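Take this structure, written in C-alpha cells, and hold onto it; I'll ask about it next.
Removed: one protein chain of the complex. Kept in place: all other protein chains.
Should a chain be cited, it is by its letter among A and B, assigned in written order, with residues numbered from 1 in that chain.
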Amino acid sequence: MFLKNHWYIAARAGEIGRAPLGRVICGVPLVLFRTEAGAPAALSNVCSHRRAPLDKGKLAGDAIVCPYHGMRFDAGGRCVRIPGQETIPAEAHIDAFPAVERWDLVWVWMGAPGAADPAAIPARPWRADPAWNAESTHYYHVKASHLLMTDNLLDLGHVAYIHADTIGFDAAVLEKDPLVTEVDGERVRNTRIVENIEPAPAVKGWGGFTGRVDRVSISDWTPPCYTAIQFANRSRSGEGAVEFRIDHFPTPETDRTMHYWVLVSRNFRIGDAELTRRIHADNDRVAAQDIDIVEAQQRMIDLAPGRRDMPIRQDKGLVAAHRILARLARAEAAARRTRAAAAARSLSRSAAGTRRAAPRR
Amino acid sequence: MFLKNHWYIAARAGEIGRAPLGRVICGVPLVLFRTEAGAPAALSNVCSHRRAPLDKGKLAGDAIVCPYHGMRFDAGGRCVRIPGQETIPAEAHIDAFPAVERWDLVWVWMGAPGAADPAAIPARPWRADPAWNAESTHYYHVKASHLLMTDNLLDLGHVAYIHADTIGFDAAVLEKDPLVTEVDGERVRNTRIVENIEPAPAVKGWGGFTGRVDRVSISDWTPPCYTAIQFANRSRSGEGAVEFRIDHFPTPETDRTMHYWVLVSRNFRIGDAELTRRIHADNDRVAAQDIDIVEAQQRMIDLAPGRRDMPIRQDKGLVAAHRILARLARAEAAARRTRAAAAARSLSRSAAGTRRAAPRR
Partner (left out) sequence: MFLKNHWYIAARAGEIGRAPLGRVICGVPLVLFRTEAGAPAALSNVCSHRRAPLDKGKLAGDAIVCPYHGMRFDAGGRCVRIPGQETIPAEAHIDAFPAVERWDLVWVWMGAPGAADPAAIPARPWRADPAWNAESTHYYHVKASHLLMTDNLLDLGHVAYIHADTIGFDAAVLEKDPLVTEVDGERVRNTRIVENIEPAPAVKGWGGFTGRVDRVSISDWTPPCYTAIQFANRSRSGEGAVEFRIDHFPTPETDRTMHYWVLVSRNFRIGDAELTRRIHADNDRVAAQDIDIVEAQQRMIDLAPGRRDMPIRQDKGLVAAHRILARLARAEAAARRTRAAAAARSLSRSAAGTRRAAPRR
C-alpha cells in the first residue's frame, strides 16, 4: 500500500553513526548504521535466524552483530557468520536497502535494489549552499497517515483557517489572488502571487524594503511525499528579496503514523542565530497546528470509515497529485504481477531451489 | 447494531451552547451546538470536504465553519459556503439529526429524520415540576456496552450483592417479597412492595413517620435504554410519603463504551442543599459499584467470547426487554431492506443521479 520505488528519508545524517538505529519506514523495520568508511547502510531490522531486532546489536567492522546469537550481516545484508557453523545458506541473508546521504539527510530506496538511482533523489541545493542558512531541521512523529499531511501541503486554502494566528494570511486576500495550479508530468506546482502589497513589519526590517512588495508563494510537490515551499517577498523595484525555502517530508512509518521532517532555509541574515532560533520556534507552532488537524482528521476517518473526501475547486493540485499517486501505484502493482508471473514460470522450468532469487518486494 | 429510530440523550442542556461540542452517539460522531435563537442542533461531525472534525470549528451565525478550510453548514446540515467556489453540489451537505431540548436534556433522533416525533421522547415531568428537587445530574463514561447497564437496571436482584454496603437491601427480604414483572407492549415494569416495615432511620426523619411504612420500588423500562426507578416510603395511615425518582440513561457511544446519565429527583426537603449534596455523593458511590461490575463483565465477555448468558427466574423483566429489543431490531432491519429495494428500483427507473436521495441510515 506504499509506493516502493522511491527514495524516502530515513533519518537526518547526524542521527546515523556507529550505534545502530532502528526505524520503521513504509511499514518495514529497518536498522540504520554507518560503515567504518562512513557510508550509510540500511538493512531489514529482523534477524533471519530468530527475528531478533538487529538495532539492539553492535557493529563489528562493517558488519552488524545480532544481539541474540551473534549472527553477522555485512552492509549489503549478506550473512557473513553463523556461530557454530561453517556453511551459510542463502536464506540467512537479509534485505538491504540502498542508502544515500544527501542534503544532510539519509535516503533509503524501498523498491527493487537494482532500480535505485541516486539521481532520483529530489534536488534541494539550498540545503548545501553557503548563501543560505540551513540550520533549522524539525522532526515530528505524527499519528496520522502521511497522505493527510501531503494533502495539507498541497492545499494552501487551509492557511487562512488553521494558521490564522501564526502565518496569518487573510481569507479575503486568498480569494482575491487565487492559486494557480500547474501539473507537469509528475510535478504539481501551486503558485500564489500577491502583488503590490505592504510587507509585514518584520519582513520590512529583514529586507530593508522602503516600498511595497510582491509576495510570492510557490509549492512544488513530487511523488511520493516531497513538498518544497518557497515564500518570498520581492521589492517591486528589483532592489532586494527575502526568501524562505521550507522542505516538507511527511514519510510513512505505518498506515496511520508518519515521520515528519520539516527543513527551513533562508537567504537573509544567515548568521543571525537569534533570528534562527525565533524562526525555529515559529515553525514549531505552525507545524503543531497542522499536526493537530491531521491527527483529528485521522480520528474522524477511523470513526466514520465509510466516508470519502469531496474535492472542491481549490483542491485542483491535490486532485492532480492523487491521480499521479494512483497511477504510480497501478504501475507498481502491474510490475509486481509481471515479476511474480516470471518467477512462477522460472520455478516451473527448474525444479531446483531458485525461489530465493525471486524478488520479494 | 444500534436501534436507530429512537431519541437518545446527546447532552445535558447546559453542555450545549455556542461553542461546538463533539460527541459520539451510537457510533456516529456528532457536533452539537445552539443556533442564535437557542435551538439545539446536531450534525455529523465529519466535514464533507476533507473529513476534518467540525467541533474544532466555530459558529458564524447559525452555521458551523469547518476549522480546516472554512466550509460552512447550516443547522440543517446544508452546505452554505465552499471557499473559492459558487456552486455547492448536493454531496457537500452533511447529515443532520433532529434535536430537541426537553427535561433539561438535549435529545437526538438517530433514525430517518422524517420519522422523528418529539412526542416519543419519554416523559419525565418530575424533572420540571417545582414540587420536586431535580438538581442532581450525574454523568459517567463507562467502558462497557450500554446493554450491560440496561440489564443491570432491569434486575433488582443485584442490589443485595453489589450494593450491600450502600443501598443495603437484605437478600432475605428480597426473596420474601419478590419482584412482580409486568410487560405491557414495549414497557417492562418491575415492582417490589415491602409492606408494614420500619422505615430506615434517615427516612423516618425525612418523612416524619411515626409508625411503620410500605416500601415501594418500581422500575419502568422502555426501549432503547430508558429506565425510570421510583423509590418510595409511604406511611400506612396515608399521612405522608417520601419519594425518589431516579432516571437512568445508559446511552451507546460505541459497541463497548457508553455515556451514562443518572438524574436524581426527590419530593421532600427540596430546598435542603446539604441533603442534595449528600444524596449526590451517595448516588456516586452506588453508580461506581454498578460501573465496576459492568466493566468487569465486559472484560470477561471479551476474554471468553463464545459464552452466552443463562437467564434465571428473577430475570423475567430482563428477558422481556431483550425480546422487545430483538423485535425492534428485526423491524428496523426489515425496513432498511424495503427502503434499499425501493431505492434500487427507483435507480433502475431513472438513470439520473437520484442516488443522493436514497436514505443513508
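Brief remarks follow.
As a convention for this text, a contact is a pair of C-beta atoms (placed from the backbone, for glycine too) under 8 Å apart; a residue touches a chain by one contact, two chains touch by 3 or more.
Keep in mind the model is a prediction, meaning the values are calculated, not measured.
Note on the undisplayed chain: of the listed residues B:155, B:220 or B:247, the one touching it is B:155. When the whole complex is considered, the residue among B:120, B:293, B:325 or B:343 that touches the unshown chain is B:293. Annotation for chain A: contacts to the undisplayed chain at residues 24, 27-29, 44-46, 48-53, 56, 66-71, 82-85, 89, 91-92. Where chain B meets the chain that is not shown, the touching residues are 151, 155, 157-158, 160-162, 171, 174-175, 178, 293, 296-297, 299-301, 303-304, 307, 309-314.
The criterion applied here is as follows: only the chains that are shown with their structure count from here on.
With each centre defined as the average position of its C-alpha atoms, the distance from chain A to chain B rounds to 47 Å.
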